[in-house]
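For this depiction, one protein chain was excluded, whereas all remaining protein chains were kept in their positions.
In order of appearance the chains are A, B and C, and numbering begins at 1 in each one.
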């Protein structure tokens, strides 16, 4: 399998969609945040310039354009840059794009992709470090994708470009440089299928996005102490593969959930609640590891304090191991 | 104690704040949605017209105005009408008002109240029936208030007007006509104090907003079968009185959570997760009763299908009672 | 394409307007008999705009409308029975009962999604215009919206976007605001058209009660739009006296076409509006005056229209409410294994 960076895999997936489907468009082309694969990006611009549009700084109408164009037969990949910029388009995403298929009685489909970078990225400060995934997860009608590896981003973007539904893809800025193996050929990864990224019998770690990498590191660290952690990556939050998560928790009897968004009403809460509702008898109370309910300060010291890290995850594992 | 409607209590609280504090303002005066207390409203307009402003249909700048004016010394009560209209102001609420105190290193306070009507209201259709409470709960820096009774709305608005922090108040449209006893005098209800609205030893029902009334009805209904349900109303979601909730769940050993928002990443999930994390040993798996993860269709038949109702709550109680 | 409408066209245009009016009157009747249809924003008084624009559009042109959408849908050929069924929340409705009055949608008639958010239609129209251009069609997008939409920042963004990128969008603003009344908008510009004009968009203003004028002006403007430049048309309207009602009422009475030839018979509180601003009576008068139609022909059209409405109402009332199961259908077009 070829090895490539997350940024490269992302561009390759967009490129492949552009090659096979003439209705694809990119709206907002600064989609690698200067973080990778510049040659591919340049080649992409050269080949497909006419299908790429740089909108004004008008996120509201840009999101509406994406939804409207999707209804009218295009497949736009709308890139907002930092996820908070899309807050200017909240109504267009959660109240237009998300609802149109249902509201029209199924007459229209809205195959638009809304892509954004999120998370504590290093110096982003209070207004550029958010992780809005749970807000989107609470909006019916949007599919929600959090790719955690080069293979995932390539395979999930491939699926997003074939999906008839509006899809929000949230990429963690810090993942852009991550290297990994990516299968060749048709790599589409179906939505709603969690991946067990590491098997283990003692404790289930459910993690999303960058936190999958942190959870894997924590699992490595704990392996030295003889703790066998299983790492489950849901990959898509909507639809959510509760079955795989619940089965893993039932197997290990211990649950730690790691997500970078603020704690209250987070994906971490959702997963813990789903396992509890399923009646899984856990050996120890589940633990969530998230950003606390605080904005993220600019200072590196404050970022470090807010960001879920390997030590925190390892600590949570130790806690549930008793 | 005088008996009055929810709408009346709401207006009385605003009136009292206007009387005692000359820096209070109302931005967006259609705050009773034609649903009650017209005389008080008229008198209010007459006395305080100069402190009431009707903004253009520009929710973004209206929310920014509220935040900016609060920073500069006023106490604005900004009313958006239907909660989805505030989606046009998402960035101004969650990324400006919510962050300014923290981001400035505590130099500024933002005592603005953002008020909105939410929920399945009868004929609202897909775009006017949302319950955005969990989205706000996931945004650090906003206090979040869901008053469920005339006494609560009066007492919580009183507190909101004295609070230095940005506060989102979500009122369920269907509560406006509800009658109840309201204490006289200084009725401020502190944020972060749940109220046990009905005591019971067998099962804990945690419910918010209109669902508190539904939960009380279900508790009544089940009392006939000898089931003693305790109904806990958190009243504010941020801050959340987890202590009272956990204590009640520990006492009864059974938990049903009722909230009208879509299920995934909801307040219901948050409460179930909080109880699970606290290690409360429940006799039966907890159950959430929410709107499913669907938009709310217009037809009364579809509203009824989406809305958590007394039968659904009673069913959930029976399930946890085994 | 800019040729004047033929007599036949004009009679068809009149019939279209009357269909729209009788449809809204039927809504008032239903609202009076039925409490479940929510808050309706009727199109009464706007008919000349929606009908004339529809008349000069071409198949494949996409239109977007607002909370005040009934007339636009009917004008472009939506079935009145299905439209009424939708407004009544029935399974046989255009949107299977999911949309209701604010969201009437008919793909066949060129409506892909109807938003009730102020600013919804104008935003989506940018996407339609862009797609129609990119797909290499000769079609255009039309955004219908009220004066209130100019209060929202997204309207400004949409106008700027369309102007920047030469999108084939016709913006139709139905301005029913009374000078200084601030009933549905609070714009500091002295004229609505100052905003699009500042953004380099060609603007035009038309008397929205004059069907001939709207049709002629729109046909002209569409040449520019099909050529790849957006255009902004303001249709100036006198607000129908019933339009502020939460629940529609017959404030101006059921339209009596004989008022077209017998204005002396007009009476009541709102006689002024009926006499001077009802676009249906006005157009009927014109057609009579220039000999295009006779009283008998007009009466016959009305009779047919009233029959159509009776059939529509019968259809809608016979349509069942949706199955509760349907409440969770069509959240997504594609379901996955993880969906319950």
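As a working rule, a residue touches a chain if its C-beta (ideal position, glycine included) is under 8 Å from a C-beta of that chain, and two chains touch if they have at least 3 such contacts.
Note that the structure is a prediction, hence the values are computed from the model and not measured.
Residue in contact with the omitted chain (choice from B:37, B:71, B:86 or B:205): B:71.
The chain omitted from view is touched by exactly one of B:37, B:86, B:100 or B:222, namely B:100.
Of the listed residues C:156, C:232, C:277 or C:321, the one in contact with the hidden chain in the full complex is C:156.
Considering C:200, C:227, C:272 or C:320, the position touching the chain not shown turns out to be C:200 (whole complex).
With the whole complex as reference, residues 34, 54-61, 84-85, 88, 122-128, 292-295, 297-302, 304-306 of subunit A touch the missing chain. Take subunit B: the residues that touch the chain left off the picture are 23, 25, 51, 53, 55-56, 58, 60-74, 76, 91-92, 95-96, 100-110, 140-141, 143, 163-165, 190-193, 236, 239-243. In the full complex, the hidden chain is touched by subunit C at residues 151-157, 159-160, 163-164, 186-190, 194-195, 197-201.
Here, only the chains that are shown with their structure count from here on.
In this assembly, the C-alpha centroid of subunit A lies 41 Å from the C-alpha centroid of subunit C. One inter-chain figure worth recording: subunit B and subunit C are separated by 37 Å, centre to centre, where each centre is the mean of the chain's CA atoms. Averaging C-alpha coordinates per chain places the centre of subunit A 30 Å away from that of subunit B. Contact of a single residue of subunit C with at least two other chains is seen at positions 93, 95, 97-99, 103, 115, 117, 153-154, 331.
Counting only residues that touch two or more partner chains, subunit A has 60, 91, 95, 102-103, 140-141, 240.
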